[in-house]
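All protein chains but one are shown at their positions in the complex.
Chain nomenclature is as follows: A, B and C, assigned in order of appearance, with residue numbering initiated at 1 for each chain independently.
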Amino acid sequence: MILAKTAAAGDRGLLPEVLAFSSSMEQDRALVREDLIGSLAHLTMLSRTRIVAASDAATIRAGLVDLWTRQAAGSWHPDGEEDVHMAVEAALTQSLGDVAGRLHTARSRNDQVALDLRLHVREQTALGLESLASLLAQLTAMAREGMDVILPAYTHRQRAMPVSLGYVLAGWGAMFARDVDALAFVLQQVDSMPLGVGAIAGTSLPTDREITRGLLGFSRLSANGLDTVGDRDFALDQSYATARLVLHASRVSTDLIDFATGEFGFVTLDGQIACGSSMMPQKKNPDVFELLRGKSGAAVGNLMTLLTLVKGLPGGYNRDLQEDRGPLLSSGPLARNVLDMLTLALGRVTFNREKCWAAIAGDYTQATDLAEALVIAGHPFRSAYQAVGSLVRKCQERSLPLAQVTLELAQSVDARFTPEVLLAADPKGSVARKESAGGTGPKAVAAQLTALEGHTERARALARSVPRLAGLFDTLKEASL
Amino acid sequence: MILAKTAAAGDRGLLPEVLAFSSSMEQDRALVREDLIGSLAHLTMLSRTRIVAASDAATIRAGLVDLWTRQAAGSWHPDGEEDVHMAVEAALTQSLGDVAGRLHTARSRNDQVALDLRLHVREQTALGLESLASLLAQLTAMAREGMDVILPAYTHRQRAMPVSLGYVLAGWGAMFARDVDALAFVLQQVDSMPLGVGAIAGTSLPTDREITRGLLGFSRLSANGLDTVGDRDFALDQSYATARLVLHASRVSTDLIDFATGEFGFVTLDGQIACGSSMMPQKKNPDVFELLRGKSGAAVGNLMTLLTLVKGLPGGYNRDLQEDRGPLLSSGPLARNVLDMLTLALGRVTFNREKCWAAIAGDYTQATDLAEALVIAGHPFRSAYQAVGSLVRKCQERSLPLAQVTLELAQSVDARFTPEVLLAADPKGSVARKESAGGTGPKAVAAQLTALEGHTERARALARSVPRLAGLFDTLKEASL
Amino acid sequence: MILAKTAAAGDRGLLPEVLAFSSSMEQDRALVREDLIGSLAHLTMLSRTRIVAASDAATIRAGLVDLWTRQAAGSWHPDGEEDVHMAVEAALTQSLGDVAGRLHTARSRNDQVALDLRLHVREQTALGLESLASLLAQLTAMAREGMDVILPAYTHRQRAMPVSLGYVLAGWGAMFARDVDALAFVLQQVDSMPLGVGAIAGTSLPTDREITRGLLGFSRLSANGLDTVGDRDFALDQSYATARLVLHASRVSTDLIDFATGEFGFVTLDGQIACGSSMMPQKKNPDVFELLRGKSGAAVGNLMTLLTLVKGLPGGYNRDLQEDRGPLLSSGPLARNVLDMLTLALGRVTFNREKCWAAIAGDYTQATDLAEALVIAGHPFRSAYQAVGSLVRKCQERSLPLAQVTLELAQSVDARFTPEVLLAADPKGSVARKESAGGTGPKAVAAQLTALEGHTERARALARSVPRLAGLFDTLKEASL
Partner (left out) sequence: MILAKTAAAGDRGLLPEVLAFSSSMEQDRALVREDLIGSLAHLTMLSRTRIVAASDAATIRAGLVDLWTRQAAGSWHPDGEEDVHMAVEAALTQSLGDVAGRLHTARSRNDQVALDLRLHVREQTALGLESLASLLAQLTAMAREGMDVILPAYTHRQRAMPVSLGYVLAGWGAMFARDVDALAFVLQQVDSMPLGVGAIAGTSLPTDREITRGLLGFSRLSANGLDTVGDRDFALDQSYATARLVLHASRVSTDLIDFATGEFGFVTLDGQIACGSSMMPQKKNPDVFELLRGKSGAAVGNLMTLLTLVKGLPGGYNRDLQEDRGPLLSSGPLARNVLDMLTLALGRVTFNREKCWAAIAGDYTQATDLAEALVIAGHPFRSAYQAVGSLVRKCQERSLPLAQVTLELAQSVDARFTPEVLLAADPKGSVARKESAGGTGPKAVAAQLTALEGHTERARALARSVPRLAGLFDTLKEASL
């Protein structure tokens, strides 16, 4: 096996240590389906352009279909070669003999690996969009149920204003909705078919890259071979989108970890997701959210790996690029893992309505509402603001929550506090009245949730629009030659 | 001045060291135009919704217009305050008195800074697209002139195949064309109007964010206030796009630095861009390309700064976010600087036709062509490949470049080398024949250059589509109140 | 001025845009003292080795001393040249004429900048050690006062065990004590004198680098010129040490921000450091700690800038290295700013003894103590652990804090709970008894504080051991020639 490979590549004399150091075989196993799909499409093109005779093509296709079936069944594990491409070629040669050699016509490992990697990123991004849609749906559903749970929104980690839980969750949803955009950008960037540019400069054979492109469901051809074989921008884009997404999860996780403390007490974690302690059974450690937050390390590290990798590289293909494998292959599972686990865990978090309310009832978070009520009554904002400040200070001296302020006390501070204005000191009213677009008022939140449903559906539609490997195989195994 | 600020913010007692540590005033000076534009639009909305009387609005507008004029003339430098927002408010109060206070109605510094930053990133991205268009145009023009310069394309930094200079430059163009996509993504992400969500939860005043949005030329409103005030994804996107772009420049720079060595000798740098030495006048150091390559450090550093910054942040506004300023404000100039300097420097690089050709004429880079000619003659690729290998080895033993191989010698190696097949050993023909899409053949390159012109125009059109600060000012200073 | 420079460097024809792009003059202003000190030492060596006549050396020294005096007085600002080295040479030539040219003998800008940067990093590191010593002293002093404040230690952000505030602060001290090690490592790495290797290969002139080394107070000479001019490891080390240190500050900041929430309520921030709000006067926003946490972005970004910069650089000097300036010059102030502001802010944080205690009194954090008491009584740990678990569960059902458990209740769960064992349920005893090395017991903490004092003194001694620029000037201006 090893000999077969090194003979083809001319590396017969390579030291075993060097071969082990330079082989990507172990990681490439994740790419075997992509490699077979790419070979099937390439073969079909070679046959349709008469570069390879239809009968030879049919023979080779049967061999490729057999390999697909065997890898799916777990009865064939590509091995013993430097990379997945040579492993497929070796297996094919073993079963078919010399005719297998015609498959490599007008193709180089440089464009072949570019195709495998793009097919992989495309598939993973589609799966990521499905997971993202589920998360968005979960947040929307929880938000609908949380419309009448009132809790503080925080700035500087200090209680700032009363909001509904629906609003908090809609905010998380709005954040993750931007990840639909980022994954859509990855899909757009990866959607360029590299095969057929050969090692670097194209070919003199009468190939037709449009055929291959159509068979593989790409929107466009890569523009220039020199650029194509040295380009890993799509992998950078994937790892950037993943990092941004996982960082979003890290922020939600921080909130939930804090909300789960004894001090906040806003949420209870179901025993199905919380790691407990035999000795301290009251303890429900939020390990799942800590791990989600910690995953940001790997996500950012992956991006940094790729940025470092391409820095200052000469044009064209350089073997350095093989080091793309680690980040490229781990980014997809990382993103999905984070999204799926967050979706699952959120569904097992219970907000404690009373504790949330207590944080509002005993505080002064509706102060801004009083100032705005004075503005509505015709007073300038800055002076309204100062009047409310004085009132709050007075309440504090008496340990009186703002919701319990009396007209008498208010007017002793500033005569402009009328009974009508004082209505604004009701925290529930504070939530109800903020109906400006993007606000916490119920109608405003309802509109946000409708928009979230749109993003959910958009993510699903994008995912559906991606040709999947399994479907491509079904088509290619029977495509006309 | 300082007192004015601290009074409004309630920070009268802050230690001077803490104030100095926490102030963003110095960096914020880059945002004064953005802040005034945002205030003009907000004021117009407050007037149209009758939250502020039209007469007051007119007074305030005159004050804002005056500040714009003064900052443009260099006669007013915002200072003495914690940030640009307070500096504008203080200047306005000084000239107008209490009525200035009405401007801050239904607005918080949290949404205000989000707007300023978005306006800034939008403007910088438009400028970046203009610079990118110039670079693409420069590459296209140079490529048209380089169609008949032949040089090796490299893989593994080893000569691989003969290509035209036009092809090399088209390849660089294809790489930078993807940056049009990345900057378009930034524009899409930044195109969301944040103002009007207040500190975090919206407002109970009868504002109309759609008015503000329309006046500022954004496509949509930010969805949710909690998310809006804590979101810096658009800054991450900007710094990612910048890093990717600057890394592209680093790769081109490596190629040009190598091409400018005494060993390659492919290019000569004009004295207008090359740093020489009085003692060694032959030396033309490629400092400009070294610095362009080195700029990738700052570009990647900026991105990492922002990724680190947002990691694990609680939801809503946290003051940590102020540390976005360094990367956010430097990314735009960095990108444009790199693009403009690369455009300028490329125009002063001369390719040495003879040295480029010599690297081809004395080598074996057209070997693949011979193999493909055998395939066209009906032989299987793998055996064709081995025959050519034997021929090259024999040539090498005799120090005979492949272009000079005789029919006799070729047939002594393998009888399948016919005169027709041997035509493929001509390096110029090697370039001419590779007409597959994305190849180095002249028609293939011509198509690539046409596509590049499309990308250039796309970049220009995107840049034109962005409402600019100067234009917004002209409209807003006269908008109906 | 500009002409003078370009003539010397042979770059007369450089485009102004290229000159502006490639100049480091603006950043180099931070290096003018370093450059003068280096020149004074180099000059002294040239004179002592008779390469430059003593009379010429005296003239040049007078010129350098004059420049030092003028820059200190603010009456000379190096400008109009490509970099600080040329600016000094131009100013010297202007005042002294041709004799100034002898200063550049046996020196190149490549080794000169390496020296300036090392002198800068060395000085900044010494200053950083002073700031670090102050922080350690502050933590030790606060810890001594906090020995009898009891609060929970947290794991997973859940209350875990009762500890003293002294222990918490000793823990922060232990973390920052490691930064003394990291800064000591920077000092060790930077302590190598680069001047005298010339452009890259040394010199044929009879120089004596040992003289220069001794005058500048370095411990050793750089080993090899090729390595010396391309080496920025000391800058990497500085930015790494800074990043580690600032990340430590980010963790303390997170704790203090959480402790300052309404929910925890463990600390109150003095108005001198907390940013308030006119409307919500109860609000004391922990902006200073948020900004400290946010500084980690720049610190990590700086490190990544340098790592990216050196990746794949050819050996020897490459102009890319000039891009070291941003991180190198900002790391020192960043580290000191963070340390000084943290020291200052910590001194204005008050721990609320009652709220801290309440978090213990009402919880079960002393459960482990009960289990250990059972172990001391001879029972195996795992079964002790289960017995305590059952007891806690039973207490929880009755909403009974663990400190209030009765013997009767305990024995109803497990007969092994004797009165003696139950003594371990006292939270104060829990703290008092943990006298294992590194534990929260008072003697253990006292030992930790003694160790911290050792680290403080170590930091101060290291700082004192560094030759400072001002002192070097005093010596060099009068050194024998």
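The rule is short, and it goes like this: contacts are C-beta pairs under 8 Å (C-beta built on N, C-alpha and C of every residue); 3 or more make two chains touch, one makes a residue touch a chain.
No experiment lies behind these values; they were computed from the predicted model shown.
**Q** Consider the whole complex, including the chain that is not shown, and state which of C:Ser23, C:Thr207 or C:Thr261 touches that chain.
**A** From the options C:Ser23, C:Thr207 or C:Thr261, the contact with the absent chain belongs to C:Thr207.
**Q** Which residue from A:Gln94, A:Ser219, A:Gln272 or A:Thr350 sits in contact with the chain not drawn here?
**A** Final answer for the missing-chain contact: A:Gln272.
**Q** Determine which one of C:Gly214, C:Gly265 or C:Pro314 touches the chain that has been left out.
**A** Among C:Gly214, C:Gly265 or C:Pro314, only C:Pro314 touches the chain that is not shown.
**Q** Among the options A:Asp66, A:Asp208, A:Glu323 or A:Asp414, which residue touches the chain absent from this view?
**A** A:Glu323
**Q** Kindly note down the residues of chain A that lie in touch with the hidden chain.
**A** Those residues of chain A that touch the unshown chain are 7-11, 13-15, 17-18, 21-22, 271-273, 275-279, 281, 285, 287-288, 290-291, 293-298, 300-306, 308-309, 318-323, 326-327, 337, 340-341, 344-345.
**Q** Write the list of chain C residues that the hidden chain touches.
**A** 8, 10, 51, 98-99, 101-102, 104-106, 110, 153-157, 160-163, 167-168, 170-175, 177-178, 181, 185, 188-189, 196-205, 207, 209-210, 221-231, 233, 236, 240, 243-244, 247, 250-255, 258, 293, 296, 300, 303-304, 307-308, 310-319, 368-369, 372-373, 375-376, 380-383, 389, 424, 430-431, 433-441, 444, 448, 451
**Q** Contacts of chain B with the missing chain: which residues?
**A** The list for chain B reads 155-159, 257-258, 260-265, 275, 277-287, 290, 304, 307-308, 311-313, 359, 363-365, 367-368, 371, 385-386, 388-389, 392-393, 396.
Note that in this section only the chains that are shown with their structure count from here on.
**Q** Going by the contact definition above, tell me which chain pair has the most C-beta pairs touching.
**A** Max contact pairs: A-B.
**Q** Could the interface between the copies chain A and chain B be described as same, meaning over half of its residue numbers are common to both, or is it different?
**A** Same: when the shared numbers are divided by all numbers used, the fraction is over half.
**Q** For chain B and chain C, what's the span in angstrom between their mean Cα positions?
**A** Centres of chain B and chain C (C-alpha means) sit 34 Å apart.
**Q** Just curious, how far off is chain B from chain A if you go by their C-alpha centres, in Å?
**A** For chain A versus chain B, the centre distance works out to 24 Å.
**Q** Can you tell me which residues of chain A touch two or more of the remaining chains?
**A** If we look for residues of chain A contacting two or more partner chains, we find 155-157, 258, 304, 307-308, 311-313, 368, 389.
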